[in-house]
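Comments concern the structure below.
A single protein chain has been omitted from the complex, and every remaining protein chain is retained in its original position.
For chain A:
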Amino acid sequence: MSDTPSTHDTTGPIKRPTRWHIGVFLLPAFIVYSAVMILPLIETLRLSLFNTVDGQSTFVGLGNFQVLFGDERWADDFWNALKNNVIFFIIHMLVQNPIGVALAAMLSLPKLRFAAAYRTAIFLPTLLSFVIVGFIWKLILSPIWGVSPYLMDLVGLKSFFSPWLGKPNSALIAVSLISVWQYVGIPMMLIYAALLNIPEEVIEAAECDGVTGWSQFWKIKLPLILPAIGIISILTFVGNFNAFDLVYTVQGALAGPDGATDILGTLLYRTFFGFQLQLGDRSMGATIATVMFLIILAGVSLYLFVIQRRIRRYQF
């Protein structure tokens, strides 16, 4: 009671007061994040280990996963969705990101006029709702009312038009390209920002050494924006393996024709919520969600621990 601890104790090492305010300031965010992100995630993982047996929710261990990968039907659906998802991702990596880099490189040319207008126009689709994008493209590609058969007719290419969204061979590519059209603004913006970040001195030094034009892009600028490209790749990966909305609006929940555009997101939706006469199966839905989570986790870890460490960063 009598000897209250003194803060002016000079004999021991200087004791810092507990910085309780850090915890207090972190707490609201931590609570909100846990409630809306961590808890649902844990609940999903837990649900994937349970199934309804005789009307009772019962712990079945990895039984659901055994069904998903062991049962011929489930496995077919799953691998089909995964395969389509991988193709979806590859198309984005091969088309969206290179175009994004190219557009950013062109926009950052100092002599380009109306750069702001182009930038806005290209970025605009990203701001549109996927419902609008899906609807617009369904109309554009419609063989009956669509503007594309008409335009192709004008230049004599009508014979090359086909109902792309309705054919099993072309539907997935068509949907992927619609998605590319919508999201190409994001890599463009990120790369554009990275390009603007390159200091003038570096460029000037390169010019003094006679590195100009294309070789300047390949040898100076591209290595400097590699970290940004890495970030974009990982964003594309996460976005694509979580994708659902565009396929759902353009092709419906059955992701036809013949399951050609079925990706993990639509498979999860059908399984978890059910469709038409099909009743929702929460346990199997959670199982698919868990597998999706693991796939994305694996991809992100690969990037963080293997690739990102090898990318060299330049300090100016």
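Basically, contacts are C-beta pairs under 8 Å (C-beta built on N, C-alpha and C of every residue); 3 or more make two chains touch, one makes a residue touch a chain; residues count from 1.
Simple rule for what comes next: contacts and distances are computed from a predicted model.
**Student:** Considering only the chain that is not displayed, what protein name does its UniProt record carry among "High-affinity zinc uptake system protein ZnuA", "Outer membrane channel protein", "Probable sugar-binding periplasmic protein" or "Carbon monoxide dehydrogenase large chain"?
**Tutor:** From the listed options "High-affinity zinc uptake system protein ZnuA", "Outer membrane channel protein", "Probable sugar-binding periplasmic protein" or "Carbon monoxide dehydrogenase large chain", the omitted chain resolves to "Probable sugar-binding periplasmic protein".
**Student:** From the list A:G166, A:G230 or A:G299, pick the residue that touches the absent chain.
**Tutor:** Considering the complete complex, A:G166 is the one touching the chain left out.
**Student:** Touching the left-out chain: which of A:C208, A:L277 or A:V306?
**Tutor:** In the complete complex, the chain left out is touched by residue A:L277.
**Student:** What does the interface between chain A and the hidden chain look like in terms of residue numbers?
**Tutor:** Within chain A, the residues that touch the unshown chain are 72-74, 138, 141-145, 149, 162-168, 252-254, 256-259, 270, 273-281, 284.
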